[in-house]
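Only one protein chain is missing from this complex, and each of the others stays in its spot.
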Amino acid sequence: MTRWFLIAGVSGALLVAVRFPRILELLTTPAPGTVLPAIGALALPAAAFAGWYWSRRGHSSTQDVWGRLIASKSFLTGAGVVATLGLAALLAPVLTSYNPNAQPDILGAATLRPSWAHPFGTDFFSRDLLSRVLYGARWSLGIALVAVTLLVVVGTAAGILAGWAGGIVDAVVMRIVDAGIAIPRILLLLVIAALWGNLNFFALATLLGLTGWFGLSRIVRAEVLSLKQRPFLHAARALGISRRRMVTHHLLPNLAAPITVTAALGVGNIVLTEASLSYLGVGAPPPDPGWGNIIRESTSIILSAPWVAFFPGVAIFLTVVGFSLIGDSLRSALNPQAR
Amino acid sequence: MTALLRVRNLSTSFATESGLARAVDDVSFDLEQGETLGLVGESGCGKTVTALSILRLIAEPPGQYGEESRIEYEGVNLLELSARDLREIRGAQIAMIFQEPMSSLNPVLTVGSQIVEAIRAHGSESRREATERAVELLTLVGIPEPGRQINDYPHQMSGGMQQRVMIAMALSCRPKILIADEPTTALDVTIQAQILDLLMDLKVRFGMSVLFITHDLGVLAGIADRVAVMYGGKIVEEGEVHAIFERPAHPYTQGLLRAVPHIDRPTAQLRGIPGAVPTATEWPSGCRFHPRCSQRIDRCSTETPPDITTETEHIARCWVATPAGKS
Partner (left out) sequence: MLGGNTRGKVLGSMSSPKTLLRVESLVKHFPVGGLFGPGDHVRAVDGVSLSLLRGQTLALVGESGSGKTTLGRCIVRLIEPTSGRVSFDGVDILALRGTDMRALRRRMQIVFQDPAGSLNPRMTVGTAVREPLEVHRIARGKDAHARVNKLFREVGLDPSLTTRYPHELSGGQKQRVGIARALSIQPEFIVLDEPVSALDVSVQAQVINLLVDLQKARDLTYLFIAHDLAVVRHIADRIAVMYLGKIVETADVIPLYDRPLHPYTVSLLSAVPVPDPRAQRKRVPLRGEVPSSRHPPPGCPFHTRCPHTRKDERCSTEVPKLQEVEPGRWAACHYAETPMTLGRGA
């Protein structure tokens, strides 16, 4: 085991170092705050291998959720894709030496084809596309994570409230949800954006989250209504278990599957929505990159320089596929009866 | 005299995630003209799969019939019939009723239109003739005001009435065999008594043979001519109803009879059978009952028991059963 670990770690570090010479540069001429990310990047393959190995240890059986997850090929693929994208976003300063907004030579270096120096090529303003896609991931994935966290919390709370309380509370919450579903989301967001002016990161994430929970709350409410009829909740009540504990220990574990699946699929959905919004002019404030506005800026040169649209497109595609795979495998892993 | 229905070496298995489930394993029995054969057993013993196999209602895959399996109806092996020829048999010659009348009826169609459809599926009646016949059938099965109730939807009827409708549909083509799969299990006792009386009355009037599947020995005692007891996908004991109830030879049948609460014998201590019914993916070796059997001997766990013909001329598949003339 140790031998395999060393081989994987060293060869991985070498590969990273060769492909991203900037890491070595950062290590030899240290600037504040760059050493640790650089060492992290070098240690990444070793850490990934260790993580993979550790997660398999003691989980050879499919007895628990984690065991079933890591036995599932679709989860490993999805998690690999998502982890790669996430780490790439975090380690962007290490992985590329270009400033994503720098326009080194707007005449000579514009729309260069992908090459060793510019693996993804450059855009119309001569900016390095790899850097823009990497930094763009910070914006796009960041928005998605914040928005999904928000929509999961609000959607779950609203669904449980409506299903558990019933009566008037249920009617009111569900009418709000109906209204939310009835209004076209993009239109609503555009109107808000127009009234608000320029939206910053948190404002946009909050807006996306607050307009995205309606579907989840319906799913959760339906699930709560059917769970409420199940004798095990009657049994819990007869045992004198408090309402709060019934929700946290009996209701939530049974809601975990629909919630996590919706969340995982929701990430892909938010990335796409944010991209369409960017396309309509609401998104990362120029010149900062987001996947959506990179594609928007590529429209005028899509035939002459298709790679400018292609790479962020692939990134969005991979995000959606990665999270869908995770969502799917979670769905089956969270069901204790699936063995 | 040859039997109306001959089931020979029927094996039905299912491919499942935890391996091959041999739900029915080498089951043979005859159903004679005009008799009621009761197939009794606990959940998971294979009695329902046996019933479904007769009409080839098992989806293939995941289901699969054994190569040796034969289901002969009037000399024709149903397992070799084309889908089209099989449809001529289903409903018209062999009809079936199920445990849950509510889920066997289409909730968005009136009961009348469902009976009319069943009649017209096999006959050449006009819609009008079929409707008249449907009213006749509903009268026959004891539905009050059939002319009005023909326009009712299933949910407007009680469980007992729904089961009567199912029986009317099953009888619409005057089948020679009626397979009844736990038809009264979902009903209250007083309604169960009504339905059992109705079934036995119709059996005589139509000259049908009935294959009656149940877990309830009490129900069986009241209606069956012959009984086949199933356990672990096999028939473990088979014979005339009095022989089975009074001189059970297989330890499982004996155990079952001791476990049934008896309304007339309250003082007898109930005795359960230890352990639980095994699952079809992991049948025990040898005799499948041996892990729960109080009379087991060494060979029970390794060798499949032979057919023993007992003194009361019924068959028990057990190593410790006493053959005729040896007691």
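Chains: A and B, in written order; residue numbering restarts at 1 for each.
Keep in mind that, in the parts below, a contact is a pair of C-beta atoms (placed from the backbone, for glycine too) under 8 Å apart; a residue touches a chain by one contact, two chains touch by 3 or more.
The structure displayed is predicted, hence computed values, not measured ones.
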Contact partner of the left-out chain, one of B:Ala92, B:Ala121, B:Cys173 or B:Ala193: B:Ala193
Residue among B:Pro61, B:Gly75 or B:Gly272 touching the omitted chain: B:Gly272
Residues of chain B (touch criterion as defined above) contacting the omitted chain: 42-43, 144, 158, 160-161, 188-194, 197, 215-222, 224, 241-242, 245-246, 255-264, 266-267, 269-274, 276-277, 292
Sites on chain A contacted by the missing partner chain, in the whole complex: 230-232, 234-242, 245, 249-250, 253-254, 256, 336-337
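The rule is simple: only the chains that are shown with their structure count from here on.
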Chain centre separation in whole Å, for chain B relative to chain A (CA means): 55
